[in-house]
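Removed from the display is one protein chain of the complex; every other protein chain stays in position.
In this document, chain identifiers A and B correspond to the written order of the chains, with residue numbering beginning at 1 in each.
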Amino acid sequence: MKQFSRTLLSVGTALAIMGSAAAVQAETLKIALAGPATGPVAQYGDMQKIGVMMAIEQLNKAGGVNGMELEGVIYDDACDPKQAVAVANKIVNDGIQHVVGHLCSSSTEPAADIYEEEGVLMITAASTSPTITEKGHKLIFRTIGLDSLQGPFAAQYIVNSVKPERMAIIHDKQQYGEGLATAVKNEVEKAGITPVMFEGVTPGDKDFSALVAKLKKENVDFVYYGGYHPELGLILRQSREKGLEAQFMGPEGVGNPDISKIAGEASEGLLVTLPQSFDQDPANQALVEAFKAKGEDPSGPFVFPAYSAVQVMAQAIEGSGSSDPYEMADYIRNNTFETTTGTLDFDDKGDLTEFSFVVYNWHADGTKTPAAQ
Amino acid sequence: MRQNLYSAVFAAGITFVLTCLMIGVKLTSEGTQLKVVSATEAQWGWIFAGIALVFFSQLFRDQISAATAGIPRPKLATLVPEQVRSPKLKPWLLAALVVGLFVWPFMVSRGAVDLATLTLIYVMLGLGLNIVVGLAGLLDLGYVAFYAIGAYSYALLSSYFGLSFWACLPIAAVLAATFGFVLGFPVLRLRGDYLAIVTLGFGEIIRILLNNWTALTGGPNGISGIEKPTLFGLEFSRRASEGHVPFHEFMGIDYSSGHKVIFLYLIAVVLVIWVLFVINRLMRMPLGRAWEALREDEIACRSLGLNRTVIKLTAFTFGASTAGFAGCFFAARQGFISPESFVFIESAIILAIVVLGGMGSQFGVILAAIVMTILPEFAREFSEYRMLLFGLLMVLMMRWRPQGLLPSKRPHMELKR
Partner (left out) sequence: MSEALLYLLQQLINGLTIGSTYALIAIGYTMVYGIIGMINFAHGEIYMIGSYISFIVIAGLLGMGMVALPVILLIALIVAVIIASTYGWTVERVAYRPLRGSNRLIPLISAIGMSIFLQNYVVLSQSARDVALPPQISGGWTFGDPQLFEVSLSYMQLLIWVATFVCMTLLTLFISRSRIGRACRACAEDRGMTNLLGIDTDRTIAMTFIIGAALAAVAGLLLGLYYGVVNPFVGFIAGLKAFTAAVLGGIGSIPGAMLGGLILGVTEALTSAYFPSEYKDVVSFGLLVLILLFRPSGLLGKPEVEKV
C-alpha cells in the first residue's frame, strides 16, 4: 500500500509537471523500468525505482530531452526469470524502446536476449553477472561494476586483511551468488588459501541449523556468502544462537538495513563489499537533499547507478540527436558521460571500464562504516 | 427471521475476528525493531463495510435467494448446439473454425497473438492431462514434470547438439512418454489418492533435480538463448545465424518482429489440431473405451478380463507425451526456461483447467484453458489484486459449476419410448 501510494505520488508529480509543460511539449519518450516491485528482494527494486524516477523528474524539470518529455513506466518481474521474459515481451509489445533494468542477474540475462533481438536499448543499474555482456550484444549496457571485479576485490581483501585459516564459501546457487562465490574461490586459491567448504543453499529456505553445525564442525573462522540478505540474515542469526564464531562477508546483495532486521545483533561486524557510497560524495549533496525531501532513502547501492543510467540515455539521445536504439548504442560506446556516479566510459561489451568497490563494516543498527584495510 | 438474525450476528462476528488483526493492523519496522501500526481510517472503513455486507446478506438471505432464483442461469451447453443438432453442418463449421484460427492473427495486435499462443500451450496441456484424469480417472498432481522434461529435452538437445525444433519435437514427446512409462510402471499399483501423492512427489523431485544439477541444466539460472523454430531452414530473426537466411529477406519483405509471433502461433495451432486428432482417434479405439470403463468401475473391468496395468500405463504414457509436445514448444516460444516455470502450482492450474472444463470433455477443456489464461490477463487491470481474484474465482467456479463448464457427453443411444 505504501509502495502504491508512493507510485501514486510520483505519477502525480509527473502529471503536475507534464501539465505545466504540456503547452510547449507534446511528445513523450517512455522509459521502461523493469525490476522487482514485489517479492522478497523488492527493496532493491525500490532503490532502482527511486533513482530512475528522480532522474526523470529532474530531467523533465530541466526541459526534457531533445524537446521530449520522459515518462517512466514500471514493470514488475518479481526477480523471477520467467516473469522477466514475459515482462520483456510486454515491453516490446508496448512499443517501448528504452529500458532501465532488470535487477537480478538471472532475470536480466534472458530479458537481454529479447531486447537485443527486438532492438530495444537496455541499461541495467544493478545486474553484476559478467555473462550478460559476454554474448556480443549491441544494445546492452550497465552502469555498475561486475562480479568479475567485485569477486577478486573481495578476495584481495580476504587475502590481505582477513587472512583466514579455515575459510568456507556458501552461495545461493543463483547466477549472481554462485558467480561471485566462484570468483572469490578462484582468486583466494591463487593466493594459497583453499576453502574447506564450497556449498549451495536453497533460496527461500528458513532452516540452516544443519549447515551451521557443519560449519562449526569444520572449525571455520571465515565465511564468504554469495547471495542476498534473506538467507544470510538467517544464517547469521542461527550461527549466533549455535555459538559459531566466524567472521562473515557478503556482496552488495546483502548490504541493506533489512539484514539487521533479520539478524539483529548478529549482523554487527559483517563485512560487505559495496559500490562506493555516492550519497557521501559532496558533488551529489543537492541530489541527496532532493531524495530526502521526498522521504526517500538515497543510501541504497543501486539508487545512483539507476539515476546515472537515465542520465546516460538522455545524454546519448541529445548527443546522437536520435532516440533510435542502434544510433544511441554507437554513441554510448564512443563517448564518455558525466553522471552522478562520476565520468562513465563504456567498453565494447557495454561494461564500465572502471568501477570501484569499498569494503564496509556493517552494524546492528543498519548503518555502515568503511572497514580497516 | 430471528434465526437469520442470529446467524447474521454470528457471521459478522466471524468476519470481524478474521479481519481485525490481519487487515486492521500492519507490521512495520522502525529501524531494526518490529512495530505495529493500525490501518488507515479508509481501510477500517472497508473492514466495517465488509462486515456490514456480511451481516445484511445473512440477515436477508431468504429474500436474496428468492430474488436471484428469478434470474435464469446461463446455459453453457447451448453455446454449441448446432454441432449436436445438425450433423451435416458440423464439418463446415469445423472448417470455418480452422480457417478462422489461421487467418485472425494477421488482423490483430502482436500482444493478442502472443496471448493466444500461450493459451494454446495450456490447451495442449489440458488435453493431455484430460486423458489421464478425465478419461482414465487417474489423479496426477505431478503432470508438470513431463512438461518440464519436454522443455528441457529441447533446450538441452538444441544447445548441446544443435538439433532443430522440428527434430526435437518427436524426441521430446518420446522422452516424456518414456518417463511416464517408467514412472507409471511401479506407481500404478497404487490406488486413488496415493497415486496423486506419489506423482506430486515425482513432480517435485524432477524440479529439484533440474534446480541442483547445475552442470547440465544451469540450475536456477535455467537455459537461455534457446533456438527459435525455423520454417524449412528460414529464420525469423533480424539477422540470421551463419548459414541461414532470414525469412524476411527470403520473402523480400521488411523485417517485422510480428512475423515470428504469428509463426509461433501457427505452429501451436497445428500442434493442437494434431493432438486433438490423435486423442479423438484414440477415444474411439477399444483402448479409449477401456480408459473410460476403468474410470467408471475398476473391479468390473478386471472381471471382464481387461488388463488394468496396461490400460493405465497407456493413458499415463499418452498424457505424458502430450505434455512433452507442449513443453518442447514452450521452450521454443520462451527462448528461456528455468525450473521456476515448472512448480507445483502449474500442475494445479492444469488440473483446474481439466476439472473446470468438465472432466473428460475436450471442448470443455479447451474452453476452460481459454478462460484460465485470458482471465489473469484481463485482471492485469487490477494489478495487485490479480492473483487474489484468480484464487477466489477458482473457489467460486467450483461452487457454481462443480460439473465443469461443459460436462462431457459420451456418444450413446437411447431407446425411443
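Everything below uses one rule, namely that a contact is a pair of C-beta atoms (placed from the backbone, for glycine too) under 8 Å apart; a residue touches a chain by one contact, two chains touch by 3 or more.
These figures come from a predicted structure and were not determined experimentally.
Visitor: For the chain not shown, which residue from A:Gly204, A:Pro282 or A:Gly295 touches it across the whole complex?
Guide: For the chain that is not drawn, the touching residue is A:Gly204.
Visitor: Which of B:Val182, B:Leu216, B:Met285 or B:Met387 sits in contact with the chain that's absent?
Guide: B:Met387
Visitor: Decide which residue listed in B:Ala69, B:Val103 or B:Ile345 touches the omitted chain of the complex.
Guide: Of these options, the touching residue for the absent chain is B:Ile345.
Visitor: Since one chain isn't shown, list which residues of chain A touch it in the complete complex.
Guide: Looking at chain A, the ones touching the missing chain are residues 1-3, 38-40, 42-43, 173, 199-202, 204, 206-207, 209-211, 213-214, 216-217, 230, 233-234, 237, 241-243, 258, 261-262, 264.
Visitor: Provide the residue numbers of chain B that touch the chain removed from this figure.
Guide: 14, 17-18, 21-23, 25-27, 29, 32-36, 133, 139, 186-187, 189-194, 196-198, 201-202, 204-205, 208-209, 211-212, 299, 344-345, 348, 351-352, 355-356, 359, 384-385, 387-388, 390-395, 398-399, 402
Following the convention adopted for this analysis, only the chains that are shown with their structure count from here on.
Visitor: Using the average of all C-alpha atoms in each chain as its centre, how far is it in Å between chain A and chain B?
Guide: 35
Visitor: What residues on chain B touch chain A, complex-wise?
Guide: Of all residues in chain B, those touching chain A are 29, 31-32, 34, 109-111, 114, 211-212, 214, 219-222, 224-225, 237-238, 257, 334-336, 338, 340-341, 384.
Visitor: In the complex, go through chain A and note every residue touching chain B.
Guide: Those residues of chain A that touch chain B are 4, 38, 80-82, 85, 89-90, 92-93, 106, 109-110, 113-114, 117-119, 135, 173-175, 178, 200, 202-203, 257, 260-261, 264, 364-366.
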